[in-house]
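Have a look at this one.
Showing subunit A:
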Amino acid sequence: MAKIQGAVVIEKERCKGCDLCVVACPCNVLALQPKEVNDRGYHFAYPANETACIGCAACAMVCPDACIEVYKVIER
Partner candidate 1 sequence: MTREEIIKEENKVYARPALLRDDVMHYCPGCSHGVVHKLVAEVIDELGLAEDAIGIAPVGCAVFAYNYIECDWIEAAHGRAPALATAASRLNPSKVVFTYQGDGDLAAIGTAETIHACTRGENIVIILINNGIYGMTGGQMSPTTLEGAKTATTPYGRRHDLNGFPLKVADVVSLLDGTCYVTRQSVHTPAAVRKAKKALTKAFLNAKAKKGTSFVEIVSTCSSGWKMTPEQANKWMEENMHKHYPLGDIKDVDAKTN
Partner candidate 2 sequence: MKGNEAIAHAAIRYGADGYFGYPITPQSEVLETLEALMPWETTGMTVLQAESEVASINMVYGGAATGKAVMTSSSSPGVSLMQEGISYLAASELPALIVNVMRGGPGLGTIHPSQSDYFQATKGGGHGDYHLIVLAPSTVQEMADFVGLGFDLAFKYRTPAMIMADGIVGQMMEKVVLPPQRKRRTDAEIAEQCPWAVTGRTGGRPRNVVTSLELDSAVMEKNNERFQRTYREIEKNEVRYETKYTEDADYLIVAFGSIARICLKAIEDARKQGIKVGLIRPITLWPFPYDAIREAARNVKGILCVEINAGQMIEDVRLAVSDAVPVKHFGRMGGIVPNPQEVLDALEKDFINPTKA
């Protein structure tokens, strides 16, 4: 059976911590940094549960700041 694996790269300095990617992710991959902030003082998003990512790009599509890149591999 094919297995889909994904990964996201979040440009943390662009992120404003709006949380919309976290909400959009169907696999609960993303979270906002609970303590750490970026140079602008935002709790930026990060892949907290990386292995669950399926590379669907839902997060990237709704990201208003275009700070998410998505990669996807389909293993057969």
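How were these candidates chosen? In short, all candidates are chains of the complex that A comes from, given by their letters.
The criterion applied here is as follows: contacts are C-beta pairs under 8 Å (C-beta built on N, C-alpha and C of every residue); 3 or more make two chains touch, one makes a residue touch a chain; residues count from 1.
Note that the structure is predicted; figures quoted are calculated from it, not measured.
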Given options 1 or 2, the chain of this complex that touches subunit A: 1
Contact set on subunit A toward candidate 1 in their complex: 5-7, 9, 13-14, 16-20, 23-24, 42, 50, 55-58, 60-73, 75
